[in-house]
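Our next item is chain A:
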Amino acid sequence: MSDYLLEVDNLQTYFPINKGLFRKGGVAKAVDGVTFRVKRAETLGIVGESGCGKTTTGRSVLRLVRSTSGSIKFENQEITTYRSRELRNLRSKMQIVFQDPYSSLNPRLTVYSALDEALSVHFPALSKPQRREQVMELLEIVGLNTTHVKCYPHEFSGGQRQRIGIARALAVHPALIVADEAVSALDVSIQAQIINLLQKLQSDLGLTYLFISHDLGVVKHISTRIAVMYLGRIVEIADTQQLFGDPLHPYTQALISAVPATHPLLKKKRIVLSGDVPSPVHPPSGCTFHTRCPQCMDICKVVRPSETEVQPGHTISCHLYT
Partner candidate 1 sequence: ACSSSSRPSSNPSDPSGLAASPAPSLSSNNTSKPFVVSTVIEVDTVDIDKSTWVDIANSLIYEPLLNYDDKGKIVAGLAESYSVSADGKVWTFHLKKNVKFHSGEPLTADAMKTSIDRFMTMSPVKDIAGPVDKIEVTDPLTVQVYFKEPYAPFISVATSPFLGPIDPKRVAELGDKFENNPSSVGPFMFQKHDKGSSISYKKNPDYNWGPPLLKNQGAPYIDELTFKFTKDDDTRVLEFKKGDVQMLNGVPNSYVKDLQNIPNVEFIKALEPGEKYLGFNLQRPQFQDVRVRKALAMAIDREPFVEVALSGYGQSTFSPLPTTIFGHSDKVENDAKNMYARDVDKAKALLAEAGWKDTNGDGIADKNGKPLSIELVLPHNPILERSAQILQTQFKEIGADLKLSINELAAVKDKLAVGKSDFDMFMMYYDYTDPDVLYLLFDPNTNRMRYTNPKLTDLLQQGRSTMDQTARAKVYKDAQEILIEDLPIIPLFSEETIIATRDVEGVIYNPFSTSFYLNDVKWKK
Partner candidate 2 sequence: MTQALLEVKDLNIKFQTNRGLVTAVSNLDFRIQQGETVALVGESGCGKSVTSLSIMGLNKPNVCQVEGKIRFKNKDLNQLSDKEMRSIRGQEISMIFQETMSSLNPVLTIGQQIMEVFKIHTYLNARERWSQTVILLTQVGIPHADSVMRQYPHQLSGGMKQRAMIAMAMACSPDLLIADEPTTALDVTIQAQILDLMNEMKRRSHTSILLITHDLGVVAEMADRVMVMYYGDLVEETDTLTLFTNPKHPYTIGLLNSVPKIDSINRCLSSIEGHVPVLGEVTTGCPFRFRCKDAHERCKVEKPPLIQTGKQAVRCWLYEKEELAI
């Protein structure tokens, strides 16, 4: 029995595009062979540029989209084969918090009914007053005023809405929370509140996070380990300190250097990548990063690099290190 809560192996999620009546269009390889493991009570950060497949990875893990192939083990159970009954059970152990706190709340439900619904689905035994009590408790945990229970989402500020989203996720007592850009839409001052809340909940309840973000600062702050994704693949995965201290993959290096300095005196030399992220419908051959890589070699254009563990817990896919 492994001590990992979540084990993802060679996960692939393809989306058919242009699904017409008589035409099988191409596929978007949103996630194309992702492997990682998450221990209990740790936070795995996933970073990468827009469209690289972060969200899809998160949704695949939750079985919100059907993955094309690969295996996902949660608490040592293979969940890719789950049917709707088992899935419903699984839902109480895994939850998701979305980026946009406004669009992730049904505008026509009050806070109370949103939370109550979550409870009633998974704890049908609870009586109405019991559920009410739990709702109040949840609100307190996420730091919301209990007088707000009868309010609609539009009556809250962004930070408050995100707290409601978190409360809803917590309602079912999950072990794993996928936070998909959970703080990206918030102002910095509010963002800090939510990050603190998440960290507090983790230490209080022993939660495990899959923390998805494109903001390296935030990810670095909250994660124990970080996976860097590029075009549907993890190019580097390592402990946070290691990744930032000694980034090996040229993409990771560029990414870290591209983050603006937080102090005018700390201005540094940036590695500026040329061009844009290619489309996952027509990914480049070989190493998918070769079109933008400053250290591109001939082999990179042809052969897809395999994953190499350069140090225990530090894996990269790059021809420079094989």
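Per the selection procedure, all candidates are chains of the complex that A comes from, given by their letters.
To be clear about the criterion, a residue touches a chain if its C-beta (ideal position, glycine included) is under 8 Å from a C-beta of that chain, and two chains touch if they have at least 3 such contacts; residues count from 1.
Bear in mind that the values here come from a model prediction, so they are computed numbers and not experimental data.
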item: Candidate touching chain A in this complex, from 1 or 2; value: 2
item: Chain A to candidate 2 touching residues, read off their complex; value: 49-50, 157-160, 187-193, 195-196, 199, 214-218, 220-222, 244, 254-267, 270, 272-274, 276-277
